[in-house]
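Yeah, one chain of the complex is gone here, protein chain that is, but the others are all in their spots.
Chain IDs A, B and C follow the sequence of writing; residue 1 opens each chain.
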Amino acid sequence: MATLYLIFIIFLGGAILTYYAGKLGSVLQDIIFLATILGATSLFYAGVHINDFMSFNPGGITLTWGINYFGWLFSLIVLGLGSLAAVYSVGYMKGKKRRGYFYFNFILSIMAMLGILVSQDLISFFIFWEIMTWSSYLMVIYNGKDDQKLGLKYFIFSAIGAYAMLMAIVMVHSVTNTFLIGNMIEAYPQMSLSWQIWIPILFLTAFGVKAAMMPLHVWAPGAYSSSPMAYTSVFSGALSKMGIYGMVIILVTMISHLPQGIWFRETLAWLGGLTAALGTLWAIKQDDAKKLLAYSSIAQLGYIITGVAIGTELGLLAGLFLAVMHALFKGTLFMVVGAIEKQTGTTNFTEVTGLIRKMPWTFFSALLAIIALAGIPPLGGFVGKWMLYEALITSNHYLLVILIFFASTAAFLYCYKFLFGFFMGQEEKEWEHVKEAPATMVVPMVLMALFMAVLGSWPGIILNPINNGLVDLGFVSTYKHLWDTSILFNSWGNQVVLKPLLYSVVAIFVFFAIVLIWKGFKGTRYVSTKDISSSGEVPGENENLTFSLGFAQPFLRAVGPVMKRQIDRYYTEFADGLESFFEFLRRIYTGNGQTYAIYVFVFVVIVLLFKDVLF
Amino acid sequence: MYNDKNSQKIVDYIQNWTRKHSIWVLAYGTGCGAIEIPPTMTSRYDSERLGIRGAATPRQADVLLITGYLTVKTLKRVIRVYEQMQDPKYVIGFGSCTINGGMYFDSYNTIKVLDKYLPVDVYINGCMPRPEAVIQGFVKLQKRIGEGRATGAKHYKENLEWYRANQKKIIPNWVMPEYNW
Amino acid sequence: MKELKDNIINRIKANFKDATEKNDFSYNRLDFHVNKETIPSILFYLKDEMGFIHLSHISCVDWLEEGEFEVVFIVWSPKDKIKVFVKTRIDRNNPVLDNIDMIWRQANTYERELKEMFGVQFTGLVAPEEFILEDWQGPPPFRRDFDTAAYAEKTFWHRPGREDAQNVRETISKRDGEEIPDFAKKYER
Partner (left out) sequence: MELFINILGAIVTFLVAFIVGMTYGGLNRKITARVQNRKGPPFYQNFIDAFKLSSKETAIHHGIMHYLGPAFLMVSSVMTLLIVPVFTNNGWFPNLNFKGDLIFLIYIMTFGPLGMALGSGQTGNPNAAIGVTRGLSQMVGFEIPWVMALIALMIQYHTTSIEGLMEAQAQTGTWFMFSSPFAFIAAILAMFGMFRYSPFDIVSAPTELASGPASENGGKYLFVMMSSGSVFTFAKLTLYVDLFLGGAANLPVLLLKTFALYLIPILYGMTTPRYRTEQAIRWFWGWPSFFGLLAIIQAVIL
């Protein structure tokens, strides 16, 4: 079991080595960085056995490390996405400043996330949780300055979450006298009712912050968009899943014991649904790709929270499958944005247009990722969406399913905006020089895109580990009764067969693509985007005909009343209120001896008057 | 089989028949004659019964209707639109102005003879021609298509240099994508 | 209306010594003739002091025989419901006038038109080169010494056959033996 130590030593040593190797040469730094991540990953999958725990006793506290099936599922997200993002980072960080800083924090983040998954006691869980928060905070302020206080906002919310978790840990310890998660779960049913309610609430606050759940999501758009894109793919893809990881454990092991657990579930599910709907609406409004994807992340995490919170087998399957899918497609999309940012220098839809012929592979992976995000068959996103809907319908959440449906239909608008804004539209002369991103950036994106396409027809690849994880948490196996390798069932027994669907989609598509033009693609001639029917006028070189400003204006007008106020505003008002309250308190200290004398006098009078009542 | 002469004849016949009965007119009002198109299309004269209807963009259209005088500036756009249209395509010159300049015979910026610049398949005389005359012109065009004699586009393609020289003579600043399909 | 007109005439004449009025229009029209240097100041005055806030049009008349252009500014007072024509004469060989598009933004459009059609230059006019005539290479076409028929003859093809119907009325009378009425004879070409 020493492999686990070795992995963490590799991570720590690699992080420090990478940081200092920058002085020797950037290539060496890249190599050490990649070797650390990839070496630790391969060591983890080769040498670590599932359900093999080990304990040690520093300072009289028993700490236990080890991984179960459920953690192993999430380790796929963390290490899989982490290594691909690491390869991507090498290309992305080429020629950028502060590479050592970036690599150091990147490795620490991956290590911390893996640490969360392997820690079976609350102390190491909390320590790794804090390392994760710190390293991601340092990434958010990568640019050195925190002008818009985005990093500060993230840090404040993380701190609130951390204190909540710490309080819960202390409460648990005061009852059970141990920090082991297993013991906590065992002791939970015997606790008093108010503790049974407060401990999950405190834990869920901590996890809800990381999972960007409403109303704790306000840090996410800023933090996601201001950290470097190579890290944001991990940030949004994997780091936010740690919240889901904790949430599932709390929901399944604690709340299901609670007689009033249904209220927890319903509140969480509705919060998830609202997060999805409002996140989608705000995503449609954004003109910056990073912001758009950040809000879209919030929305997608809303689906996952809903799926997890309703708590049926199908719901959990849906939520966890969507979690994996979200890691894949949102990781890809942030990588796409990073590639575009690197090649063009901007991520604004109103500036960049018509990159499809310049960056075809980036477009290809963005297209597949968007199809998966929108949940359109035959890609993997559909599997998760289908299971989520069926779970909601079969568990009698009729209004929630409509809310979720509204969110995912409205998501088409920002999906189209993303693809259209970057890749479609007029090809401007300004971007003529743009080339495809380097291979180290393209290969991870395309690999992930292809994996998404495979998951669309063979979701069993991921559903199997999810099933093992759920069995680990105490569910019965769902294999063959909710899913087979490429067949999905709902609990009413209706099914969707995925494999022939893929074949027929491809067959029909190829058939019509060939028949469409008898002469074939080569027979037709490419004409530039300036050669369009614009009433006979030939658009000038610098005439911008792209439709990118006020993109979905009519839709936003129709939903205008919902979007009048941001939750962010309430927090700001709360902070302002606190500030003025403290300002009032400060007035008490006038610095005048006479006033203080009056205070003393008043105090004495009050004490004398109310002495019977008070004492 | 496909290249067999007789079967090619049958294919041509069917194609010409469908083209004849489905004429999509580009709604591009170039001159004052465009005012005669709404009555032709709507309830009173109802050109849709002959399969004639409007098309929104040049890519979808079959017939370019030059409704009246063409200034040099408009001619440039009309040539552009004509070249964006897909084969087979036809041009109808509409009104006296397209034939000999009409009342603008001495104007300094309208062309007088349309067929020097674009291959006209059918001219409709009159200033303005009434909707009956317009429909008569369309019927004439249908007859020519049915017989396979409406070969203006082919003519244009074969004599592109001559047309280009004429067009460039009055449009000195020629900035347009090349026409080579 | 008469008082209104008199008032306007008095005020204008008191402020602009070179202004001569022409007031023989029955209804709400009043003409002033001024030197070309006075144009911006009189228009400013009319707009700011007297409520002629709307510029209806800027026009030009070609007095070929006198060798001059007459530029006409038409302003309108929505309050008094009266329009004032401000006219000025400029040399035909050196047609230069002050730009007034800082008084009315829309004047820019009219000035571009005059520049293109008559060749009147406005000092300090900021506008693209071409307005209505694209790729125009001849002289300004609205000048009276520009012979459009000859230009058209030279530039465009003409379909033969027009000569037959040089005089439609005559041809018809010859063909049908119809009498041409007296009043029509004076319109003959």
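Please note the rule applied: a residue touches a chain if its C-beta (ideal position, glycine included) is under 8 Å from a C-beta of that chain, and two chains touch if they have at least 3 such contacts.
What you are looking at is a predicted structure, and each value in this text was computed from that prediction instead of being measured.
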Missing chain: touched chains present in the view: A, B
Contact residue for the chain not shown (choose from A:Asn143, A:Asn494 or A:Gln566): A:Asn494
Option from A:Ile376, A:Leu447 or A:Val538 whose C-beta touches the chain left out: A:Ile376
Candidates A:Ile262, A:Ile508, A:Leu578 or A:Val607 - the one touching the absent chain: A:Ile508
Contact partner of the left-out chain, one of A:Tyr101, A:Tyr416 or A:Tyr479: A:Tyr416
Interface with the unshown chain - residue positions in subunit B: 14-15, 18-19, 21-22, 24, 42-43, 46, 48-51, 53-62, 85-88, 181
Absent chain, residues of subunit A that touch it: 354, 356-357, 367, 371, 374-377, 382, 385-386, 389-390, 393, 396, 398-399, 401-402, 405-406, 409-410, 412-413, 415-417, 419-420, 423-427, 487, 490, 492, 494-497, 500-501, 504-505, 508-509, 512-513, 516-518, 521, 524-534, 545-547, 551-552, 554-555, 557-559
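Rule of thumb we're sticking to: only the chains that are shown with their structure count from here on.
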Graph class of chain-chain contacts, one of line, ring, star, complete, other: line
Most extensive contact between chains (C-beta pair count): B-C
Chain at maximum distance from subunit B, centres defined as averaged CA atoms: A
Distance between the centres, which are taken as Cα means, of subunit C and subunit B, whole angstrom: 38
Chain centre separation in whole Å, for subunit B relative to subunit A (CA means): 58
Euclidean distance of C-alpha centroids - subunit A vs subunit C, Å: 70
Per-residue overlap in subunit A, given as positions that touch at least 2 other chains: none
Two or more partner chains touched - positions in subunit B: 76
Interfacial residue positions of subunit C with respect to subunit B in the complex: 132-138, 141, 146, 148-149, 151-152, 155-159, 161-162
Parts of subunit A lying in touch with subunit B, wherever the complex brings them together: 525, 527-528, 530-531, 533, 535-538
Interfacial residue positions of subunit B with respect to subunit A in the complex: 28, 57-59, 76-78, 80-81, 84, 175-177, 180-181
